[in-house]
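One structure is given here, and the rest of the page talks about it.
Only a single protein chain was left out; the remaining protein chains are all shown in position.
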Amino acid sequence: MNAINFPANQPPDRISASIVPKMTARNIDVFYGAKQAIRNVSIDFSREHVTAFIGPSGCGKSTILRCFNRMNDTIEGARVTGEIRLDGVDITSPALDVVQLRARVGMVFQKPNPFPKSIYENIAYGPRIHGLAASRADLDGVVESALRRAGLWDEVKDRLKDSGTTLSGGQQQRLCIARAIAVDPEVILMDEPCSALDPVATAKIEELIDDLRGRYAIVIVTHNMQQAARVSQRTAFFHNGAMVEYGETSMIFTNPVQARTKDYITGRYG
Amino acid sequence: MSPARPLLREPTDWSAAALRVRLARRHRSERLFRLAGLGALLLAGLFLAFLLFTIIRDGASGFRHSEVAVTVTFDPQSVRSGDYVGLMQRSARALPVAGDVVSEGAWVALREAVAADPALVGQTRTMWVPARSSIDLLAKGKFDLAQPALSRGVSDADVAAWRALAAAGRLRQGFNLDFLTGSASTSPELAGIWGAALGSLLTLAITIAIAFPVGVFAAIYLQEFAPRNRWTDLIEVSINNLAAVPSIIFGLLGLAVFLNFAGLPRSAPLVGGLTLALMTLPVIVIAARAAIGAVSPGVRDAALAVGASRLQTVFDHVLPQALPGILTGTIIGMARALGETAPLLLIGMRAFVADVPHGLAAPATVLPVQIFLWSDDAQRGFIEKTSAAIIVLLLVLVLLNSLAIVLRNHFERRA
Partner (left out) sequence: MLALAVILLLGGLAFLIGRWRGAALAPAGGRIGAVHSRPVYHGAYVALLALAPALLVLAAWGLFGGAVIDERVLSALPTDARPLTPLDSGAFMNEVHGLANGDFAAAFNPDTARAVPIYQQMRREGDLATLLLAVALLLAGGLWAISQLKPAFRARNRVEAAVWLALLLASIVAILTTFGILLSLVFESLRFFELVPLSDFLFGLKWSPQTALRADQVGASGAFGALPLFWGTIFIGAIIAMLVAIPLGLMAAIYLTQYARPRVRRVLKPVLELLAGIPTVVYGFFAALTVAPAVRQLGVALGYADASAESALAAGLVMGVMIIPFVSSMADDALMAVPDAVRDGSYAMGATRSETVRMVLVPAALPGIVGGVLLAISRAIGETMIVVMAAGMAARLTLNPFDSVTTVTTQIVALLTGDQEFDSAKTLSAFALGLVLFVITFLLNIYALRVVKTYREAYE
């Protein structure tokens, strides 16, 4: 189970050493009450690459994702041990301000969850609470640029006063992405962002993720291996709460080191 | 909005002073908000504690009363003619104090003593009889004697009499059995709650006998059989609305329909029970529907699949499973009916009944109405009685609600 001892046994050719990681996680364990959901996971990721987490359902890939913006804090009885650093600063300490952390590490959820407010207010929410817009005009600009970057501007620019819940599922999810990038985070965590969407909407989100690469460190959890192959440059495979293998996406999908990864990729289980 | 605005902004510098100040302010307002929430709850709790405190402070002494030692000579003539009132008066006059200190009803104690022990006749005994209310209250320290006589509510003569009695060792405190076994009286020291409690019991018996079966039947119909149509909608709207109709409206209904139209007797537990039954009905229907709805559909399917009719399915399989929930709702409805006052005032259940009620059609009063009547009485001694009666009422309510909670917990554990 604990075959991986990151980074000692990580083949140097698999992860480029020249890139400075945005976030580093070391020896993460997560418990829900007495049950251990994550065992000893260590991983790095950076702005240059989109990182995909794959694995069968219940493998813990969403759980580990929620460690990076401390969303596990909101779950009664959840306990995280280990060390996670954002730009070298430990974010697991109780003294850390999660409010600021979450402004820097945005999140997009599995089901689109726009606030029951207008489209404009959905986007303006983050900048407003964090005080990122000096004036109304400034806020208008932030809203517009977020919607443009999310590729939603042309579709909603005439109906910014409509409720966010009136949009279609795909539009709602792009609204949620726009909402996340409106505060200019450094990392965006996406928890199966396309699982509730149809193929056309999925394609749009995937395009969007590709566009956002380089500016944000993006981590995407997906149960869809084709999607992981399409959007990511790095892939981590999780199984039973442990990270089995982590490397370049092309290598994971064509030439995995671990037998279990291979079995999963080829559809033996999952 | 100008489209020329650049899409990418400068990265946010979180260490900037302005943002740090703002963050500190946000955390401060977060703490304040949280404190306000806790404060609201504590305020409500404080109010509850203060209410209970004042009632227990005023009422606890209502379960005790003061007794005066009177030397009584049971002369055969008084006993034979039944003139205990005169005997008591003569004996009290011999006390070493000025003015009346024993209760108007003290003579009853003499009659009971003779009835219990006929050998008393011709003997002289020291009898402990109930003190008059003002002496009783003085003995319990209910007056601020530092105040001038006019504003403290008790005369100098009474204070002197009390001091003299206490000095002579002729005053003691004892458990006030009369309060639990007695009925309404114009003298606070003789007043008791038994009559009102029995009235409550009779009234609630009628209420539960009607509201429970009708409520459960209505719930079964609505939950299991009712077709989805406007008629059913009308029934549902009626029930939901009735659950929120002011209770006094039910009093008007009882007055107009049961008393004026049907000619049922005024002030009777029968009418009170009928009125409260209509008021409690929606509570029971809503609770019973929830309980029936919570029974898993698998049970119904299984029963129907072995050839039971729909009625057999409901009565043999669904109802037994829903019963704990239904009972919980019924108890809560009964607790509400037990504390209800306003509708019963309108149908005249404020009768002064110096005895226990003699049946469902006889005039009676109930505990909450008795509390209301006593609270309205100008005599100082009734404050204590009112509070003591409230303590009894609250104890019964706590008991009922605990029963409901125990039932609910038991049910939830099993489910």
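Before moving on, here are some points about what is shown:
As written, the chain order gives the labels A and B, with residue 1 at the start of each chain.
Please note the rule applied: contacts are C-beta pairs under 8 Å (C-beta built on N, C-alpha and C of every residue); 3 or more make two chains touch, one makes a residue touch a chain.
What you are looking at is a predicted structure, and each value in this text was computed from that prediction instead of being measured.
Looking at B:118, B:174 or B:246, the residue that reaches the missing chain in the full complex is B:246.
Shown as candidates are B:256, B:294 or B:406; the residue that touches the absent chain is B:256. In the complete complex, the residue from B:101, B:171 or B:222 that touches the missing chain is B:222. Note on the undisplayed chain: of the listed residues A:30, A:86, A:107 or A:133, the one touching it is A:107.
Annotation for chain A: contacts to the undisplayed chain at residues 69, 71, 74, 76, 98-103, 106-107, 109, 111, 113-117, 125-126, 129-130, 176, 179-180, 183. Where chain B meets the missing chain, the touching residues are 26-27, 29-30, 32-34, 36-41, 43-45, 47-48, 50-51, 54-55, 58, 213-218, 220-222, 225-226, 234-235, 237-242, 244-253, 255-257, 260-266, 278, 281-282, 285, 309, 311, 335, 338-342, 345-346, 348, 350, 355, 358-359, 361-363, 368-369, 371-372, 375-376, 383, 386-387, 390, 393-394, 397, 401.
The rule is short, and it goes like this: only the chains that are shown with their structure count from here on.
Look at where the CA atoms of chain A average out and do the same for chain B: the two points lie 59 Å apart.
For chain B in complex with chain A, the residues that touch the partner chain are 1-3, 5-9, 11-12, 14, 18-19, 22-23, 26-27.
By the touch criterion given at the top, residues 97, 99-100, 103-104, 129-132, 140-145, 148-149, 183-184, 186, 215 of chain A touch chain B in their complex.
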